[in-house]
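Pasting a structure here, questions to come.
With one protein chain removed, the remaining protein chains of the complex are shown where they sit.
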Amino acid sequence: MYSNIVIEHFTNPRNVGVIEDADGYGKVESSVCGDMMELYIKVRDGKIVDVKYRTFGCAAAIASSSIASEMIKGQPIEVVAELSDEKITEALGGLPEAKIHCSILAASALRAALEDYFSKHPEERPEDF
Amino acid sequence: MYSNIVIEHFTNPRNVGVIEDADGYGKVESSVCGDMMELYIKVRDGKIVDVKYRTFGCAAAIASSSIASEMIKGQPIEVVAELSDEKITEALGGLPEAKIHCSILAASALRAALEDYFSKHPEERPEDF
Amino acid sequence: MASRFIYLDHAATTPVDPRVVEAMLPYFEEKFGNPSSIHRAGGEARAAVEKARQTVAELLGAKPSEIIFTSCGTESDNLALRGVAFALKGRGNHIITTPIEHHAIGHTCEQLAKEFGMEITYLPVDSFGLVDPDDVARAITERTVLISIMYANNEVGTIEPIAEIGKIAREKGILFHTDAVQAGGHLPLNVDKLHVDLLSLSGHKFYAPKGVGILYVREGTPLLPIQTGGGQERHLRAGTENVPYIVGLAKALQLAYEEMESEVARLRSLRDRLIQGVLERIPDAQLTGHPTQRLPNNASFVFKGIDGEAILMQLDLAGVAASTGSACSSGESTPSHVLLAMGIDPLLARSSLRLTLGRRNTSEDVEFVLAILPQIVEKLRAISPAYT
Partner (left out) sequence: MASRFIYLDHAATTPVDPRVVEAMLPYFEEKFGNPSSIHRAGGEARAAVEKARQTVAELLGAKPSEIIFTSCGTESDNLALRGVAFALKGRGNHIITTPIEHHAIGHTCEQLAKEFGMEITYLPVDSFGLVDPDDVARAITERTVLISIMYANNEVGTIEPIAEIGKIAREKGILFHTDAVQAGGHLPLNVDKLHVDLLSLSGHKFYAPKGVGILYVREGTPLLPIQTGGGQERHLRAGTENVPYIVGLAKALQLAYEEMESEVARLRSLRDRLIQGVLERIPDAQLTGHPTQRLPNNASFVFKGIDGEAILMQLDLAGVAASTGSACSSGESTPSHVLLAMGIDPLLARSSLRLTLGRRNTSEDVEFVLAILPQIVEKLRAISPAYT
């Protein structure tokens, strides 16, 4: 049912936790199934220097947040702002159709954290965000 | 499906044929399935001295007429007049439910032949026939 | 009892092919998971079911999502008829079919008419059992929701012009179902070439077990499920999947396709020898069904003046398994609805015999039947008042 990448991230999720003095924080809940995700980012010089999250959800939800955290850590914020759920799904080696909403959830959590950050740092907001 | 007695009589039907100068003749057709049976008897001194029949029908129909012919040959006519379809079925070692009408057909053919005989010899007709 | 056993009733059912048994065996004790379970045992079973679906889909020229596994040909037929009738009850209540369908269609139409207000048109067939496609076109009304016409008849083997009828149905925008149960393994089943929207198959007619079938459902075909519960088979057929049989069914269909060309030729030649021999050696014997447009394995006859079941019993005692027509109506004493629809006299119809060949049959089998059948018929006629 799940790809090996999903299984691997689910078994050893990266970057789990909270950042007490985060620069951006997002929390989302899925209306589909009640999955819940909160994501913290730390930004320095236009780059994501740290990211943490906690996820309540199935293997796909946990793996989606884990791989998303890896995909953004160390990246410039304009690049991170363009991370879509499709890219997360792709990076996971695909997801079962019924689980696509898990990668959407991860993308939404990231978006919420960025929104929080940009609201405090409007000068850094990319034009199309 | 069929008892060994049915099979045996079906395989080797006794007394098949016609009697040209029969004393009694009966022909019946089943409304259930179109089975057809004709039966000839020869009577001497109140006894069935010869019997022949021809049957169009399934194994049960053929076996019913065969065993009935054996059951009446050589018997006093009053005894024969009492031969019921139940007795035929019993003598055959039973019949599948869907085939009970075959023994009824044989009993009816016999009855028709007796009726023909008694109509010509009313003095021999048993009281309850 | 004869120790000989010549099975000539392959239209009733076939033995399961040893290769099919072998394909199924791992799924009883070892890979026994429920395909809906998400653990690995479930995943293994799911994979087996989906691989089988893929195989079947390819053989029929369909998409995997268009293949529904059912519990038998009868269920496939019921799902097609009831499923469309109930799904489209707002649009119309008229079904077009034939009087020579298997009871799985015939009795279902009767119940739909009696209990659910459907109206059924039974098209005429000619003396060979053939439907005229023009009659199909003419029977269509505004309220027609479905046409259901069998691909090949189970009693007399006549093959209907399904592709032609399918074209008409397509043009008029009416859903078209074919009961292809007897065609399975014998005739090509490409759903696009046949222009069908629904097509029924049953495993046990092509060396898979009894108790598994297929309904092909063209994408977009409205169908109300008639067995509801879990979401199996795209919510169209609830119930835990019969994994071993589904695997076996796909294997059997694949084998049938691989061997079809040579096997059909072989069966056809045995069949022709059988037909020719019977007609030559037995007076007043008559072939039923179409002389050429018929299933490669079907030889069916009527023998004036005697009863088909009596012939069958005599053959059985000699070690030959045959049928009077369809297995389902064996033991019924009414003459075949198929023969009657073809205009055969009821008394003559009672004398029907169906011999249907299969993989294990040889020309010796055919010669044996040709050696004993004439005597059997003669003997029965000698004691029959109906043969003159």
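Letters A, B and C mark the chains in the order given here, with residues in each chain numbered from 1 onward.
Rule of thumb we're sticking to: a contact is a pair of C-beta atoms (placed from the backbone, for glycine too) under 8 Å apart; a residue touches a chain by one contact, two chains touch by 3 or more.
This one's a predicted model, so the numbers in the text were calculated from it and none came from an experiment.
Thinking of the whole complex, not just what is shown, which of C:Gln54, C:Gln111 or C:Gln286 touches the missing chain?
If we include the chain that is not displayed, C:Gln111 is the one touching it.
Can you tell me which of C:Met118, C:Val243, C:Met342 or C:Val369 touches the chain that was removed from the display?
C:Val243
Kindly state which of the options A:Asp23, A:Glu38 or A:Asp116 is in contact with the chain not pictured.
A:Glu38
Which is it among C:Val16, C:Leu236 or C:Val278 that touches the chain not included here?
From the options C:Val16, C:Leu236 or C:Val278, the contact with the absent chain belongs to C:Val16.
Can you list where chain A touches the absent chain?
With respect to the unshown chain, the touching residues of chain A are 1-2, 7, 10-11, 13, 16, 27, 32-38, 54-59, 61-62, 96, 98, 101.
Which parts of chain C face the unshown chain closely enough to count as touching?
On the side of chain C, residues 1, 5, 7, 9, 12-16, 18, 21, 25, 28-30, 32-34, 36-42, 71-75, 77-78, 82, 86, 102-105, 107-108, 110-111, 115, 202, 204, 209-212, 224-232, 238-245, 309, 312-313, 315-316, 321-323, 326-332 touch the unshown chain.
Rule of thumb we're sticking to: only the chains that are shown with their structure count from here on.
Return the chain whose centre of C-alpha atoms lies at maximal distance from the corresponding centre of chain C.
A
Roughly how many whole angstrom separate the Cα centroids of chain A and chain C?
56
Please compute the C-alpha centroid of chain A, do the same for chain B, then give the distance between them in whole Å.
That pair's centroid distance is 92 Å.
When the centre of a chain is set as the mean of its C-alpha atoms, what distance in Å lies between chain B and chain C?
41
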